[in-house]
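Note that one protein chain is taken out, while the other chains of the complex remain in position.
As written, the chains take the letters A, B and C, and residue 1 is the first residue of each chain.
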Amino acid sequence: MAYLYNTPDDQHAMLKAIGVDSIEALFSTIPEDLRLKRDLDLPPQMGELELTQHLSALAGKNASPATHACFLGGGSYDHFVPAAVDALASRGEFYTSYTPYQPEVSQGNLQAMFEYQTLICDLTGMDLSNASLYDGGSALAEAVIMALNTGKRGEKVVVLGTVHPEYRQILQTYFTHLGIEIIEIPCVDGIADLAKVEETVNAETNCVVVQSPNFFGGIEDVAAIAEIVHKNDAVLIQSFDPISLGLLKRPGDLGADIAVAEGHSLGSAMQYGGPYLGIMACNDKFVRRLPGRIVGQTEDRRGKRCWVLTLQTREQHIRREKATSNICTNQGLFALRASIYLALLGPGGLKQCATLCTQKAHYAQTKLSEVERLEPVFAGSPFFKEFVLRDTQGNVEGLLAEAREAGFLGGVPLGQFFPEMNDCFLVCVTEKRTKQEIDALARTFSLIHSGSSTIHA
Amino acid sequence: MAYLYNTPDDQHAMLKAIGVDSIEALFSTIPEDLRLKRDLDLPPQMGELELTQHLSALAGKNASPATHACFLGGGSYDHFVPAAVDALASRGEFYTSYTPYQPEVSQGNLQAMFEYQTLICDLTGMDLSNASLYDGGSALAEAVIMALNTGKRGEKVVVLGTVHPEYRQILQTYFTHLGIEIIEIPCVDGIADLAKVEETVNAETNCVVVQSPNFFGGIEDVAAIAEIVHKNDAVLIQSFDPISLGLLKRPGDLGADIAVAEGHSLGSAMQYGGPYLGIMACNDKFVRRLPGRIVGQTEDRRGKRCWVLTLQTREQHIRREKATSNICTNQGLFALRASIYLALLGPGGLKQCATLCTQKAHYAQTKLSEVERLEPVFAGSPFFKEFVLRDTQGNVEGLLAEAREAGFLGGVPLGQFFPEMNDCFLVCVTEKRTKQEIDALARTFSLIHSGSSTIHA
Amino acid sequence: QATQLLSELSHPGRTAVTWPACDVPEQPIEDLIPGSYLSDKALQLPELTEGEVVRHYTNLSTKNMSVDTHYYPLGSCTMKYNPKRNERLASLPGIVDLHPYQDEATIQGMLQLLFELQGIFSEISGLPACSLQPAAGAHGELTALMVAAKYFKSIGEDRKVVLAPDSSHGTNPASAQMAGFKAVSIKSDPAGGVDMDDFRAKLTDDIAVLMITNPSTLGLFEKNMREIADAVHAKGGLVYLDGANMNAILGIARPGDFGADMMHYNPHKTFSGPHGGGGPGAGPICVADKLEPFLPSPVVVKDGENYKLNFDRPESIGRVRSFFGNVGVLVRAYCYILSHGPVGLREISENAVLNANYLLSQVKHFLPVPRGERCMHEFVASAGKLKQERGITAMDIGKRLLDYGFHAPTVYFPLTVPEAIMIEPTETESKETLDAFVQTLFRITEEDAELLHEAPHSTPISRPNEVQAARSPCLRANFCSS
Partner (left out) sequence: QATQLLSELSHPGRTAVTWPACDVPEQPIEDLIPGSYLSDKALQLPELTEGEVVRHYTNLSTKNMSVDTHYYPLGSCTMKYNPKRNERLASLPGIVDLHPYQDEATIQGMLQLLFELQGIFSEISGLPACSLQPAAGAHGELTALMVAAKYFKSIGEDRKVVLAPDSSHGTNPASAQMAGFKAVSIKSDPAGGVDMDDFRAKLTDDIAVLMITNPSTLGLFEKNMREIADAVHAKGGLVYLDGANMNAILGIARPGDFGADMMHYNPHKTFSGPHGGGGPGAGPICVADKLEPFLPSPVVVKDGENYKLNFDRPESIGRVRSFFGNVGVLVRAYCYILSHGPVGLREISENAVLNANYLLSQVKHFLPVPRGERCMHEFVASAGKLKQERGITAMDIGKRLLDYGFHAPTVYFPLTVPEAIMIEPTETESKETLDAFVQTLFRITEEDAELLHEAPHSTPISRPNEVQAARSPCLRANFCSS
């Protein structure tokens, strides 16, 4: 009953117009033996007040960055989201409309998507952007598909070991059962070994996947990798952190052919991992192989500039099994959020944000490395906003659990991804973390080490 | 800098167009000796992130109904606000527009206000409503002004002692220094003494102010009072609780000439007391004496139905000192919220809400009265959602402080308003309170009484 | 879509709300409340689904011009940008959901905010005492006049006259009247300032308060401010500053320094409180030390590390509003002020004045600005000549602007300028927008008079018949003669 319109009187009138006696009769085309003969076994209906109490109770069972200083990263980041993003993206006209099949009454969404494509191109230094994909991980898989589909002979996919382990898992899932060989270059020092890249990439290589800043926060020498890749006529795919581009060279400047990213940091909350925003930008040559929606500019019959979905012959609803991808929905609302975020920050704001992350992360690395029990790992590599620490006592779990009691989400244990690193954890510092919080975390780790009772941040 | 548009280049271009050298020069009309020669002594600028952290820290120092089960009432109530109210009222077109001086581009606000007036008339059973006043207390003062201005000879204002003590204070502030006599009929039993009313109201009485449900939650015999008032040719002003009208007879049905209310319960949060919504409705005869904005229906030049601000000759911007009131702003946004709330609930929803309040409040009265230390006060009078308890140990402060530690905002101490009632407190039970919470409060009071350590709700 | 009224959309049996089942043992309602008190009629409220309510109000909203959608140079109303962060922060749990009767121990964060805000308002005004209670600017005027009355009573004086310039807001004389004073109007001089002769003539011994809007509604700083204030004080009177135009002088001049003894702020103007289609505002007042004892109760005080509400104020006028005040609006003002800091506040005024002077410099060439070459945060142009020559009125121009996507300026106020067009750009508009506005305004003054009389042409409705509305008032649905 929650949102229904038909009252019993309405139903009666409508049934009469249809010429049947009952709603039941409308389902007569479903064979009797295929029907459910009982009520679903589900919790009973809740009105809004009850539901609110229920969800509030569930939320109350979670700790969150609202209650704990969050030093977690690894692909999902506690960046600040300006209020204007929420205010604008929550307008009903944006979030209760759908794919702009009728451009005449969808110019709001279409223009916003065209602006998104423009912003992503400007941000990445690439020629083209689509109107978004699901998330950073599946966007990377789509990039590989696109590279494989360009017709270059090689079918081997080379992936650096510093790429997000979950992204690498996704590539395995997508491609190994198709018989496509994925060659992972193991990472020893938290950064790509150029000699190994040189050694691995060859004429059979279709594409090379690099992430920079990489999973450990390290900044890869993408330009050098690009040289190796292009020498072998392969495609360079770079997964990047959009916030880092406030400081770092852009994928397009470094020689990437396809650039993909997890874009939720641009104005969307962490939401326990999704929905997020898959960014994909590329060189012009991929224009008719791009997956997902693309918006183009054109004119209406009166010569007025306007925007439409375009190049739809790439897409599944036209081409079916010959489409470049099976993608149908995009992440329009989160592309919108990213656009609003970038429009609010502008070049200066993004640079400052990236700078704050870098400064604070480096301060934190120094500070936390001073804790007796901890030592920095991969200390020689340049990094952006994340770095790895080793618990010399080998009890990452215990250390982080105690820190949690003191009010910190202190880091991501790395043993879950790299068994050999189960004494390590990844620390992330965004612009939201204060010196006070960093100092308090260092103090807390020290206190835990010395066995003193901890104090809450 | 936070929201400014002019860059130094803009400023330069503009100054040049104006023909002055500096912004400083634009202020030359302010005599030098009247200018401030230093910076204001204020906290330094905060960006959005810092400000968010600061406000979150301030909010974190407050307990609230989100963390404590709230049994506080006394004119401000923890009623449920459906999400749709927030979603709609937070649309920029509603909250960043102003008084609809240009009806052609304000039909949204004007129609919404006209609908508000309609809803209030239907709710109260009165002929007319204005488009809102500040709050319940000042609305009551405006009602008295309106009564005094109708030209009836009497100048005495009779106020029942069961009217909200703050509202009575406001009447004192507004009127005593003008030499208008305010006669308060003391309240002994938590309900009006009809004999005393009969005794007090006479030919010199201009108006009588009654509140029902009254400050103690009791339901007054308004119809009987109306008879006395009208027999003396005086005006009956009733202050009411809009939620109660889901069950109780309407002011218009009871004989009120003017009905006023605190309307925040209709879809607005408690906000530590404001902004709230002053509801005022009245009989037709007051039509040209009503304070505040009024919207009327008319037609445009093409014969289309539309709405405008009307009867403006009552108002200060036209009539200056001869206006019916000095009011300029109203509470448009909160009138809008009230309309949305009433439209969502409809007659059935409001009735159910009122019924839940009544059932739960009566259950709570019984349950809490069973606590050894507590006893009901004014137990004989019918009540709506509030009732008074006496702490037989005379330590209301201590009792409530301990309950607070256990997670309850347990009641409003009455000693602050009635020195003779400093062993009493007012308990309010809205539809949001659950049996579990009521039982837990009773258990907590019992535990406090027995000196056991309390448990958190 | 949305021109149907709720009552017309209503359909019996629909509702948007499902309440929980009653979880306490239910009793027949008549056992709880005597039947004679219970309503015997069904309420006539509309019956709608949630989706219908949402669609109705969403569509209604789009029939408004607003700051979020359009340039809105409505003079005297300071239609500046309303920051989204303020809305978010004022809605935080622990802020938006506090009950006004919570124990002080549970609201230290809120009291700290309000205490700091009292101090901030005092610092900006140069007047050391503050009450946050009044619910709106006009309410602040009334409150301050009551304070003045009580003050005079306390020193045994019986003063009855409140002076205010004829260009003042109507609220000034109306508040004076409500507070029991006699409102007397002072003429303006040709330059738009107080006519000093008329002022002196009316400055009698029983002057209680001079109410002055400075900068004035003409957008001018009163050049004789000091002399006027001194004269009032010399007679034993008080000076009240209508703070409607504080947006022009933040950090530049303080009312307390230029002679005011009392003032109110309009946080929805100066400090970006959203205008809400008419409100809510708030009307905090600041006063000189000698008036402090008379301010409404309570005020927030700091006692060691704790913040408290002080009710122990025996000379206070009492209360003018229930509970503490329009806290939600005050929280937004606090956020706005902290978003700027001392330098930023001054920059607000500098840019408000710069924008206004820039507009003035562009507009005066085709729409005379009778009072002065220079202005503060707003100015008043006149269509008097256009009316005389071509029959085009200020109203025509305002209506025609709507067609071009600009909200109209305030027209016909102040009353002292014929065919007044009062333009306040605010600091939160760009030079590009101002230029586009000026071009449009110019274009309109060149347009055909008939076209203008019939304007607007592209709005949801054309000009409404306001005379009919007032003559046969239809003030609720289904109750109109027509």
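As a working rule, contacts are C-beta pairs under 8 Å (C-beta built on N, C-alpha and C of every residue); 3 or more make two chains touch, one makes a residue touch a chain.
Note that the structure is a prediction, hence the values are computed from the model and not measured.
S.K.: Just list which of the chains on display the missing one touches.
M.R.: A, B, C
S.K.: Using the touch definition up top, pick the residue from A:117, A:214, A:265 or A:444 that touches the left-out chain.
M.R.: Spelled out, the listed residue whose C-beta touches the missing chain is A:117.
S.K.: Which one, A:93, A:189 or A:233, makes contact with the chain that was left out?
M.R.: Candidates A:93, A:189 or A:233; residue touching the omitted chain: A:93.
S.K.: In the full complex, which of A:84, A:235 or A:406 touches the chain missing from this view?
M.R.: Touches the omitted chain: A:84.
S.K.: Specify the residue from the set A:275, A:376 or A:415 that touches the hidden chain.
M.R.: Of these options, the touching residue for the absent chain is A:275.
S.K.: Extract the touching residues of chain B with respect to the undisplayed chain.
M.R.: That gives, for chain B, the contact residues 1-5, 7-10, 45-50, 82-84, 86-88, 92-93.
S.K.: Counting contacts across the full complex, list the positions on chain C that touch the omitted chain.
M.R.: Answer for chain C: residues 1, 11, 49-52, 54-55, 58-59, 62, 67-70, 81, 83-84, 93, 405, 428-430, 432 touch the chain left out.
Here is the rule we use: only the chains that are shown with their structure count from here on.
S.K.: Could you quickly compare A-C and B-C and let me know which has more C-beta contacts?
M.R.: B-C
S.K.: Between chain B and chain C, what's the gap in Å when you average each chain's C-alpha atoms?
M.R.: Taking the average C-alpha coordinate of chain B and of chain C, the gap between them is 20 Å.
S.K.: Which chain A residues reach two or more other chains?
M.R.: Where chain A meets two or more other chains at a single residue, that happens at 48-49, 82-83, 87, 92.
S.K.: For chain C, which residues are shared contacts with two or more other chains?
M.R.: 14, 17, 19-20, 50, 54, 58, 83, 85, 87-89
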